[in-house]
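In what follows, a single structure is set out as structure tokens and then discussed.
Excluded from the complex is one protein chain; the other protein chains are retained at their positions.
Here is chain A:
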Amino acid sequence: MADQKHNWADDDEFDDPSALPPQQITSNPDGTKTIVTWRLNEDNKKVKTTRKIRTTIKKEYVDPRVAERREWAKFGNEKGHPAGPDLTTTSVGENIIFKPSTNWKATQKEESAEDQALREKLLQKKVACRICKGDHFTARCPFKDTLQPLDEAGAAAEADTGAGGAVDDSVDANGRYIAPHMRKGAGARAGDSMGGGKQERDDLATLRVTNVSEMAEEADLRAMFERYGRVTRVFLAKDRDTGRAKGFAFVSYQDRADAAKACEKMDGHGYGHLILRVEFAKRSQ
């Protein structure tokens, strides 16, 4: 903004060391273009932006009447708005998978069969009143106003005698609800669901394969590594634009022993025109 107000006559761009380099466009051999642009951010620091772009030309033939209508000026509530969809009125929904099939009903039935199973399971469950153990909801209990809930009464009694060991630790001696993290022995449990147990197991039997040829395919890698044991996952890093392999891959085994064997055998193995380097994957931090 400030630059635009400058008079061109006292423009000292050529001497200014903070001046931004011009935009650079280079064509890559794989048909993509790399555009490097510079700008200043809020802190007046130079920011380099590198974009890799693939341009594809898509030709579309349109009826001349349709093409003419596309040029119509907007009117009514849209009057004066620029061309292109307005985000306040137009949005794109979630992807819907719509595949017509003759056995559509059958596949739908399976789903409802699962529902049925769940419903049957729940049917077996009887409603039990917490006050009198009768087969009605606690709120409907005829003794609601005269009796205390059974287990609560028991807990209260135990607390009185100092026996400890609450039967139901979700309610305190006064019948108030206790949040899970405030209950007895909650210290050990707190946040235990956040542990990365699965992650650890994965990493133990995962090999990192480097120096992989650009032409590599996941299926080839899988075939090679499957010789040493059951492979649960093969991940080959690929370039988003060109679709070619980036030169490294991860192979996970079900068993760590298999992974160790594969690591030993495959390290130094020739694949394509390169020699693979295989090692155990290090945990990314």
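Just so we're on the same page, a residue touches a chain if its C-beta (ideal position, glycine included) is under 8 Å from a C-beta of that chain, and two chains touch if they have at least 3 such contacts; residues count from 1.
The rule is short, and it goes like this: contacts and distances are computed from a predicted model.
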## Note on the structure
Looking only at "Autophagy protein 5", "Eukaryotic translation initiation factor 3 subunit I", "Putative N-terminal acetyltransferase C complex subunit" or "UBC core domain-containing protein", the name UniProt gives the absent chain is "Eukaryotic translation initiation factor 3 subunit I"
### Query
Where the complex has a chain not shown, which of A:P29, A:P100, A:G243 or A:G270 is the residue touching it?
A:P100
### Task
Provide the residue numbers of chain A that touch the chain removed from this figure.
63, 65-66, 69-70, 72, 74-79, 83-86, 88-96, 98-102, 104-105
